[in-house]
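A protein chain is absent from this complex, but the other protein chains hold their places.
When the chains are written out, they are named A, B and C in that same order, and each has its own residue count from 1.
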Amino acid sequence: MEYSSEVRRRLERPSCRGVLASAVGSASATAEDRSLNVWVRVQVEVDGETLVAARYDAYGCPHFLAGADWIVERLAGQPAAALTEVATGDAVAALDVPTEKIGKLLVIEDALAACAAKLSVSA
Amino acid sequence: MEYSSEVRRRLERPSCRGVLASAVGSASATAEDRSLNVWVRVQVEVDGETLVAARYDAYGCPHFLAGADWIVERLAGQPAAALTEVATGDAVAALDVPTEKIGKLLVIEDALAACAAKLSVSA
Amino acid sequence: MTARSVYLDHAATTPIDAVVAAAMAECMQLSGAFANPSSTHAFGREAAARVSAARAQVAERIGAEPESIVFTSGATESDNLALRGAMAARRARGAHLVTSVTEHKAVLDTAKLLAERGASVTWLSCDSDGRIDPAVLDDVLTDETVLVSVMHVNNETGVVQDIAALGERCRARNVLFHTDAAQSVGKIPLAVNRIPVDIVSLTAHKLHGPKGIGALYVRPGVSLAPLQFGGEQERGLRPGTLPTHQVVGMGEAFARADPASDSEHLRVLRERLWEGLAKIDGVRRNGSATHSSPHVLNVAFPGVSGETLRLAIEEIAVSAGSACNAETLESSHVLTAMGLSDALAESSIRFSVGRDTTLDDIDYAVQRTTEAVTHLSGFASSAPSWCTS
Partner (left out) sequence: MTARSVYLDHAATTPIDAVVAAAMAECMQLSGAFANPSSTHAFGREAAARVSAARAQVAERIGAEPESIVFTSGATESDNLALRGAMAARRARGAHLVTSVTEHKAVLDTAKLLAERGASVTWLSCDSDGRIDPAVLDDVLTDETVLVSVMHVNNETGVVQDIAALGERCRARNVLFHTDAAQSVGKIPLAVNRIPVDIVSLTAHKLHGPKGIGALYVRPGVSLAPLQFGGEQERGLRPGTLPTHQVVGMGEAFARADPASDSEHLRVLRERLWEGLAKIDGVRRNGSATHSSPHVLNVAFPGVSGETLRLAIEEIAVSAGSACNAETLESSHVLTAMGLSDALAESSIRFSVGRDTTLDDIDYAVQRTTEAVTHLSGFASSAPSWCTS
């Protein structure tokens, strides 16, 4: 397996893993695919229509962890609608994710979509 | 295939190969086994009851040629009866002939026996 | 490669010992024993003499007679020849084969092929320690059983099977017993003159010898059908020009192996490694710690993906699951057979030490692994229990 320097960098120095301190105006959701050996929990904080912060917790292979880091990093500052418009293709390109692993990244999409659903329910 | 020094020596410096000059009181006979790729011609000179000289001509493997040389060398000075009492076993031992080649040496016995027969007819 | 790199993957393959490499070099050039050992001229006889000395060295290491050693291209070929050769040669007796689920792929896949071609195959399972109870053979062997094949040392876990007890049960029922000893020679005792094993697969490259050469021990009196055709080499059991330098390398490697002192050295290294890693929260050792070959340590790091951990400690060369072939990334059949979940099997790493491993290497590996696991655990602080058990 080959790993791009971007994957290595995000594994060593992830930009937004962990848990948000404040629980106000936040939503979190998990998604997993046990057959792919991946699990992720995404937590976002909204202020009105804007995502002000986002964090994740994840279990899986390097591409999955780096993918979560790359995708979640881009959420802050975006409108909440961004949660359902994730550019997984861009992550694949930026991180050089091999074809057979793209399915794992879709699990991150699922978690974000679940977050979005929770936000719209609570909205 | 291993060859004893005795086989090598007799191949290099055979002691009694060739043809006898005088044709008086002599007999010669051939024997062969084409499936074993051997042929031999033995010639003996008799004086009364005694073999005074013996020569051979032969085609075949090193053990066969050396065997002919060893056996024929021992004839001179012997009574003619020695032609039918060849000590092939001694030749096998002296030359270290491998088991699978012993059959070839019996062809030399055949040639000597044929010589003996010719001598008794002419006697 | 980074500044410091440590090789802890000796169960996959080992570097060639310098003395072995020198003996091989002697058999390469015009002035050396390079010739075809089947040639009858002096060059050929010189090569043949080297081959026969090497055959004696290999035989001696396992307490066998030189005539019982057939050189092959490695343990994979030896396994294929053992299983298919025995089943074909004893077809009159029956078509029942007994083997275990924790075998190397060379045995597993050959057994599957034989099953496709009509053999009936009984698959023995192992306990959570990775061990097979020899008593199961009492229920399994029949008058149609041709062969039992159970490996000596497992390549993923280092777990040792009780081949003496298995062999005795086979002997009592007139069933042939084969063992794949690719991982065991030079590490734990193996003496075919002491235990009733009929056929043994061997390879040179796990013991600081060359890759691409192995052997099959075949007990005198046991006949096998050949797998390949075209020459009388190796008593007609295995054709092809004998690779003198490879055979000599195997002989030298087997002769140089000193099971007593080597295995003590390996054990010290392995236990120091385990002592260090055991301090990491939640780690567990896979496979029996008592019945184990001293060169292998298989450890699960719950909550951390094995693939991720291997990247994080990439300067330490280790394997995930079966390392014999990394082209397929599936979770280890050996660890799951021992009852590990898929996640735990995936989070496991095989460390394997060798003659060239130092205490410093071990300490460095412990330090780097500990740091990496600590760091990576931060990714999955709230992961559900299936990720960690």
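In this text, contacts are C-beta pairs under 8 Å (C-beta built on N, C-alpha and C of every residue); 3 or more make two chains touch, one makes a residue touch a chain.
Given the structure is predicted, the values throughout are model-derived calculations rather than measurements.
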Partner chains on view for the chain not depicted: B, C
Full-complex contact with the absent chain, from C:Leu30, C:Ala92 or C:Ala260: C:Leu30
Touching the absent chain when the full complex is considered, from C:Ser184, C:Ser319 or C:Ser341: C:Ser319
Residue of C:Pro210, C:Gly287 or C:Gly303 touching the missing chain in the full complex: C:Pro210
Absent-chain interface as seen on subunit B, which is shown: 1, 3, 8, 11-12, 14, 17-19, 30, 32, 34, 37, 39, 41, 57-62, 65
Subunit C, residues in touch with the chain not shown (by the definition above): 1, 5, 7, 9, 12-16, 18, 21, 24-25, 28-30, 32, 34-36, 38-44, 46, 73-77, 79-80, 104-110, 112-113, 205, 210-213, 227-233, 239-246, 310, 314-315, 317-319, 323-328, 356
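One rule holds for everything that comes next: only the chains that are shown with their structure count from here on.
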Chain-level touch network, classified as line, ring, star, complete or other: other
Dominant interface by contact count, named by its two chains: A-C
Whole-Å gap between the CA centroids of subunit A and subunit C: 42
Separation of subunit A from subunit B, taking each centre as the mean of its C-alpha atoms, in whole Å: 99
Centre distance in Å when subunit B and subunit C are each reduced to the mean of their C-alpha atoms: 60
Overlap residues in subunit A, where contacts from two or more other chains coincide: none
Numbers and ranges of subunit C residues touching at least 2 other chains: none
